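Only a portion of the chains appears, each positioned as in the full assembly.
To keep things simple, chains are lettered A and B as they appear, and every chain counts its residues starting from 1.
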Amino acid sequence: MPTYSYVYNGETYSVALEALADGTYRAVIGERAYTLRAIPNENGGLTLAFDDGDRATVYASSVSGTRYTAVNGDPVTFTLPEAVKRSSHKAHAGDLTAPMPGQVRDVLVKAGDSVKKGQTLLLLEAMKMEIRIAAPADGEIQSVRVKTGDVVEMGQMLIGIG
Amino acid sequence: MTARITNILIANRGEIAVRVLRAAHEMGIRATAVYSDADASARHVRLADHAVHLGGAAPADSYLHIARLIDAARASGCDAVHPGYGFLSESEEFAAAVTDAGLIWIGPPPDAIRAMGVKTEARSLMERAGVPLVPGFQSDTATDAEFVAAAERIGYPVMVKAAGGGGGKGIRIVRDPAELPEALAGARREAAHAFGDPRLFLERYIERGRHIEIQVFADSHGNTVHLFERECSAQRRHQKVIEESPSPMLTPETRAQMGAAAVEAARAVGYVNAGTVEFIVTPAGEFYFLEMNTRLQVEHPVTEGVTGLDLVKLQITTAQGHRLPFKQDAICQRGHTIEARLYAENPRLNFMPAPGTLIRFIAPYAPGVRVDSGVVSGDTITLHYDPMIAKIIVSDWTRTDAIRRLDRALCDTVILGTTTNREFLRALINHPAFLAGEVDTTFIDSHLAELIPPEHPDATTLDHALIAAALHERTLAPSSVTNGKAITPDPWARADHFRVGGE
């Protein structure tokens, strides 16, 4: 049975899915087995009709290694295991990353500057909300990876501090 | 004197631009859209009869650029301008520029915008008009002793506020008379530092206050009516989250008094067109003027739901110089309407904005459900503007029915590709305090932990999500399932068959 693996909240889940000859599917997740019909629904969704009479409306889409799903509207987003590996070279302890996607409004320091704990290093803005990126401790700026006007993604490295 | 509007420049974007455009189209009026670099393919641009590029994504280069907007209106043969809400909607300067260019301004007179824009001027005007104000004390020369005496008269707790301030800065809430002198000293220092103006004033602090506003409407023939209230107490950091009408706390008597006060407020500034008078209401039902919003509000559909009126069409006919087509007595508040604001934000990360592409956005559709939105599947919520995805507005006979309807509508709302406050909204409207109609303006901030949905879905939901992902995976990697037995036609493929351009 073809098996697919997804990572959710750091845990990996595997689902074995088989299309049966009678038009139904059999899915096995851990020790749980399901038999279901998948009825194409409006807007590209599916109604999963389980053999015990239960039903769920689901949607799914993907962007590279991310799998977006919704079950009765509730969103559940998975990452493919290989995508997790790719992105797992974690930031260093002293790296400051973007807590939200946004645009860099102002960079107030440069490499080599000495900074004090709590000092504002950079201003990030999105949707009229301004976020102040402050020094987590006294230290010296090792590197500044962005400049004013840059658009950054959530989690993107901004400033190295040591 | 009436004028015929034939082509409206909509000086806005997003859902409100779409809303105004729709009203224009139904009235047989052309709608001209404007857009920034970030909005070249936005829904309001797609639906308009004509669209003019303004400039860069930054509001100052586009939606706030008065000269470019006036040029766009002229170049497109527009004869009127609708400002929507936000951006330049409460700019006296823009209203005057529009009028000076010989165009009809679909909004209140510039004088009324100014009068209500300066909060101390508005307070004086309202006092003269007999509109209740929060008890307070203001003096440029008072000593601390005089402030203490005034606080005694006003009653504790009191708020110490900076006369030159704004945005909540310098505000101190004092509950114990003994703490007042120190609070005055601190606030004075902070006000001097922040605003260059050490003057202070006192206002009674309303505990468990409710934010209730009255929609007013006036024509240019002296007819001013109110269209009942909207309660907007469900706020997070002064941002409205849920609005509804009727307010679950108002008595018919208080409602009538507030309506009359709002009409007086509008008359006092020679108001014309749609406006909203905001009040703070005590648990005992005393109400005090807060401010007047001299524009259409985000939450106007709530009033449309309970009155049956179309406020945007009414704005347009009023701007044309027509009389209101009804008197106060002909308007009734019927049933219950609630609006929920669906935002691209992450409640689990302190409501951090979550811009991104709506890979899928399935809006609910059912009797009694209205969705106002500026985006559809495939559109992007950009970081340049506010994070609103849609307003979901439901009407039903009773408040309980309406809440259930809204909950179901939110269940049916599907968004893939970014994080939203959908589950937070559901937790809020299903909270016992909300169901009981007992939410005040501090409720959300003080009960946040109860309103943030758990990170982890239940086991059944997770299994169903895994099955959905696996079914989807089959369409991405068909080779992996051609094991000789997989003869079931792919359901996703069928689901999308008729939606693909190239079928």
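Observations on the model:
The rule is short, and it goes like this: a contact is a pair of C-beta atoms (placed from the backbone, for glycine too) under 8 Å apart; a residue touches a chain by one contact, two chains touch by 3 or more.
Note that the structure is predicted; figures quoted are calculated from it, not measured.
Composition of the entire complex, written as a formula in the shown labels, equals A x2, B x2.
Throughout what follows, only the chains that are shown with their structure count from here on.
Measuring from the averaged C-alpha position of chain A to that of chain B gives a distance of 30 Å.
The touching residues of chain B, counted against chain A in their complex, run 344, 349, 352-356, 359-360, 362, 377, 383-387, 410-417, 419-420, 422-423, 455-457, 461-474, 476, 480-481, 483, 485-488, 491-492, 494-496, 499. Residue ranges of chain A in contact with chain B, taken from their complex: 2, 4, 6, 8-9, 13, 15, 17-21, 23-25, 27, 29, 32, 34, 36, 38-41, 43-46, 48, 56, 58-63, 67-76, 78, 99-103, 125-129, 131, 151.
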